[in-house]
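Omission of a single protein chain aside, the complex is shown with its protein chains in their original locations.
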Amino acid sequence: MGGNGEFEPRIVGILCNWCTYAGADMAGTSRMQYPPNVRFIRVMCSSRVDPQFILKAFELGADGVFIGGCHHGDCHYVTGNYRAEERIKLVRKLIEQLGIEPERLRLEWISASEGNVLVEVMNDFVKKLKELGPSPLSKDKE
Amino acid sequence: MGEKEVRIGVYVCHCGTNIAGVVSPQELASYAATLPNVVVAKDYRFMCSDPGQEMIKQDIKEHNLNRIVVAACSPRLHEPTFRRVCAEAGLNQFLYEQANIREHDTWVHMRQPKEALEKAKDLIRIAVAKAARLEPLEVQKVKVTPVCLIVGGGIAGISAALDVANAGFKVHLLEKSPTIGGRMAQLDKTFPTMDCSACILTPKMVDVARHPNIEIHSYSEIKEVEGYVGNFKVKIVEHPRYVLADKCTGCGKCAEVCPVFVPNEFELGMGSRKAIYVPFPQAVPNVYTIDREKCIECKLCVKVCEPEAIDFNQQEREIELEVGTVIIATGYDVYTPFDAPQYGYGILPNVITSLELERLLSSFGPTGGKVIVPTTHEKPKRIAFIQCVGSRDQRLFPYCSRVCCTYSVKHARQIKEKYPDTEIFIFYMDMRTFGKGYDEFYEIAGREYGVNFVRGRVAEVRRVPGTDKLMVRAEDTLLGQLMELEVDMVVLASAVIPREETEQIQHLFRLSRSADGFLLEAHPKLRPVDTLTDGVFVAGMAQGPKDIPDAVAQGKGAAAAAIALMGMGEVEIEPYFSIVNEELCSGCKVCQDICPYGAIGMTVDGKSNINSVLCKGCGACAAACPSGAIDTQHFKFNQVMAQIEAAMKR
Amino acid sequence: MPVTVAMVSLASCWGCYQSLLDTHEALLDILPQLDIKFWHTVTDFKYKDLESYKDGSIDVGIVEGVCRTEEDVHILKTLRKKCKTLISLGTCSTYGGIYGLLNLTTIDQALKRKFVEAESVQEPNIPEEDVPKMLDFIVPNRKIVDFEVFLPGCPVVSKDIADAILGLLKGELPKPPVRTLCDECPREKSEVITIKQLKRDYEGIPDPKKCLLEQGYICMGPATREGCGALCPKAGMPCRGCYGPGPNVIDQGAKMISALGSIVDYESISPEELVEKVGDVAGTFYNFFLPSGIISKTVRKAK
Partner (left out) sequence: MSKEIVIEPATRLEGHAKIVIKLDKNNKVEDAHFGVTVTRFFEKFVEGRLMERVIRIVPRICGICPEAHHLASVSAVEAAWGITPPKAALKLRDLLLQAKTISSHALHFYALAAPDFLVGPLAEPQYRNVVTVIKHLPDAGKKAIELMKIGQDLCFLVGGRAIHPVTSVPGGQSKPMTEEERDEQLKRIDRAMELAKFTLDLARKVVGDYLDVITKLGVFDSYYIGLAREGVHTIFGDATVRVMSPDGKIVADFAKKDYLDYVAEHVAPHSYATHIFFKPASYPDGIWRAGPLGRINVADKMETPLAQEALKEFRDAVGRPCHATLAYNWARVVELVEAVEKAKMLLEDPDIVSTDVKLADVEPREGNGVGVVEAPRGTLIHHYWSDEKGICTKANLIVATNHNIAAVEKSFLVTAKQVFEDKIHEKLKLPEPMIKT
């Protein structure tokens, strides 16, 4: 919970090294501001994201999980982001069946230069998660 | 390693006030000291400085550290620095992890110091969790083929080609059009020295053609790219010219007899060429090309061609090149300002673009260097230049095209030199004539040439009814007055934009583009000619708007980078490859098609096997492997899981 | 001297014990070596007998089934106390098994459907008199007590049971295989497997020799530990994953999702089409495994 008692969602982000991680660096270099709710973890490609990572984050109480990769056609590893997308959309359906709102799992393509897009996405994601409230698996006690 | 006790040192960088101005590095260090396996935790003003690096080295020895975490900037910036520090202290460089508390924290949460502090702690905890599970790795070395492919034969590509070739490496210079030379060949004079563009360019073109280390592939395009740094395989397609390059002497008799006239692209359609043509007289290679779309196949050319160079049956040719390095110098396009209808381009014939004016000014251009009003063919008495057409326009191209201000000044001066009576008005937003000698060049234009500079955006250009003249309506923002100006001609300083093929090039070489659509460099300041793909460099306008000296400098810079890589003869690649645990592999083949590099094969026992040199470490196979038999070094399953657990701990 | 054995069935179908009986001739070898101290299906010992044994006095305990009621938990804990070695027999006990699919809903909804809404029920009423209380969710038995041996399978193949018991008689713990089903599946695979069209089990006539997954049928084989001999694929049906995952995988369903998402040809099957065609993601990938999944049940917000 935030200092003023408002619900502050906890987000785990897994970002590809080449696009979204670099995009997040770009947001920093440009001193763009976004809500401090997300913790980024770097992998080389969005296709490294094992669905077990996503489920683990939710199990541990993450209110949102964010996966960032390169735009279609831009993947540093040619096709990784397509694989990631097929998998993650299945996982999204899975978590829906498991009672976790699918909007809590967000997949975005953000290029190395799109610091502004990263910021927009984070603003929007935090806003949406605040609307949803804590995850049913949230460990934070009110 | 597993046996040995994990001893982690954590170093929190102040980065001056970049980090310390938002969060307390001391507090972070004392927090880090409480984390499992952390033996030492310290903070320092600049960890990347010599004393900072020395501190780490000392501690490694003194405290017997076997893992290092630095909480500072992005690992994309200083990971190599600290890895080297570890290596120098005798620690395997891959036992290093960096927490990005600057780009991902203090810079993006400057106004929320309390939350930023919490986040920094979390990021350090995540890094420590990973560090504890890091394993020592050995870098892999691969040979670098001492051959460079340069894509684009403009001035950036030419400059790069000559430097690389002079360093003793083979160069393949690829050009899409029938001749090298690029945009610079279309220019008349160059600012601020007023050198004749052709005079300084064509000798370079000839040097390229004659250089024993350079092979020109004109009229060619890239079809496929495979491989990786040091070992690219590039498939190119050479379009048929229907004229045999080794026989054509460039005598031009064929063009003389050719009955078909075609608007000349080189002259931006203002002049004409034949169906068999060279784009301009100094073309390199000086080989004619038949435009088969326009050719009527009268074969008059065949009759007059003494060397029997014409071959209507010539076919497209595929060539496979093996190269170690690549320089992308594909140049730019000029925006055709149809989306700015207020200026009337395409509707009002007397509204032209600057590049069209450039051709009119050229002594070998369509008018032989005479500037004429297109409809009247008379000398213009009054000309308006409109700056920033498309550029710095949020609806079109938000960036500055960088060259327009100075070239418009150049145009004004050139016209004034030819026709001192012609009145010139330049409508500008603000004059950006930076560069060595440029501002002086601009000053003189106003002071000595009497060019009128009007600060203000032109609202509208319309025809003066019943005449060929144009009415320019603008606001002079300095005087705060609306002005209407009747002119003979309007010249639009149209934006510099990325070439249409940039997207294709981007995908072929797995590059990134910045928001403006130009190719993205690896770092805006420190790695301006590198791209995110190792071994691929970028030069010239392909990377963003720039003038000739900058394009040449970047071409030479890219050449130096390529030379450095090829000069080493081998390159280290990060050992982030994936490994199959054959005990667990059932040969389900799920991984086989996933690998974009064909790095995964099968052993004779039907188990997956990964070629560590071909593998680029994306980890797609590890994530996919349904038996958990594949893992990716440095991004191992247990490492990432530990990071996730650490992220959610509090 | 015969080994003392207690065998219990928690909520189960008795299939794993049927599989023990299906060792046929081996039974004649096995049964006389056992001094059965409890096996309610076959012998007449009662729970009070089980409870009366001294702690640790029984050599081997075998658990089939999973805890559905509080009584099951009590029996399981009692058995653990009485036995030196405890064997988890079958997938229900080891991973939670197929009844774990009820974790996708709530026990109240289930009671309501069965005793109130069922079309054939007259005078609806939920039994509450003298019946053990239902647990809210299925959890794998290992979360309740420790085991020495896990023998997954729905059911465990007869040979594995015989081998395990005969091994234990000699004091040896069984060594489960570590690879997944493709290792022992006779179906042939092409060089690479890419799915251009996903099929439901009833669609088309599959080639009897080729890999079912490659033919577009969702076969859990790649994510499922071997041991059964690839029975289902041999019979022309895709594996449903009853042996659970290999030793290096935490969540069988997640891994198969990842594998499938990786081998569908993204140009032929968009992510949306994939989700649509799979239809029931949880049921498809967690048929036997849901209670052991990283997220083991449908979670609900506290009110």
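Letters A, B and C mark the chains as written, and numbering starts fresh at 1 in each.
Convention: contacts are C-beta pairs under 8 Å (C-beta built on N, C-alpha and C of every residue); 3 or more make two chains touch, one makes a residue touch a chain.
This is a predicted model, so every value here is computed, not measured.
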In the full complex, displayed partners of the excluded chain: C
Of C:52, C:125, C:197 or C:268, the residue in touch with the unshown chain: C:125
Residue among C:43, C:57, C:190 or C:268 that touches the chain left out of view: C:43
Sites on chain C contacted by the missing partner chain, in the whole complex: 9, 11-19, 21-22, 24-25, 27-28, 31-32, 34, 36, 39-48, 68-69, 71-72, 97-99, 101-102, 104-105, 109-111, 113-115, 118-132, 154-155, 158, 200-206, 231-232, 234-237, 240, 279-280, 283-284, 287
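Assume only the chains that are shown with their structure count from here on.
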Label of the chain whose CA centroid is most distant from the centroid of chain C: B
For chain B paired with chain C, centre-to-centre distance based on mean C-alpha positions, whole Å: 57
Inter-centroid spacing, chain B versus chain A (mean Cα positions, whole Å): 29
Geometric centre distance via CA averages, chain C-chain A, whole Å: 34
Sites on chain A at which at least two other chains make contact: 47, 50-52, 56, 79, 83, 87
Of all residues in chain C, the ones touching two or more other chains: 249, 255, 258, 261-262
Chain A partner contacts - residues on chain C that touch it in the complex: 104, 249-251, 253-255, 257-258, 260-262, 264, 266, 269, 271-272, 274-275, 278, 280-282, 285, 293-295, 297-302
Interfacial residue positions of chain A with respect to chain C in the complex: 47, 50-52, 54-56, 58-59, 79, 82-83, 85-95, 97-100, 133-134, 136-137
Complex contact set, residues of chain B against chain A: 74-77, 100, 102-105, 107-112, 114-116, 118-119, 122-123, 126, 503, 506-507, 510, 512-515, 520, 524, 532-533, 576, 594, 596-597, 616-620, 622-624, 632, 635, 637, 640-641, 643-645, 647-649
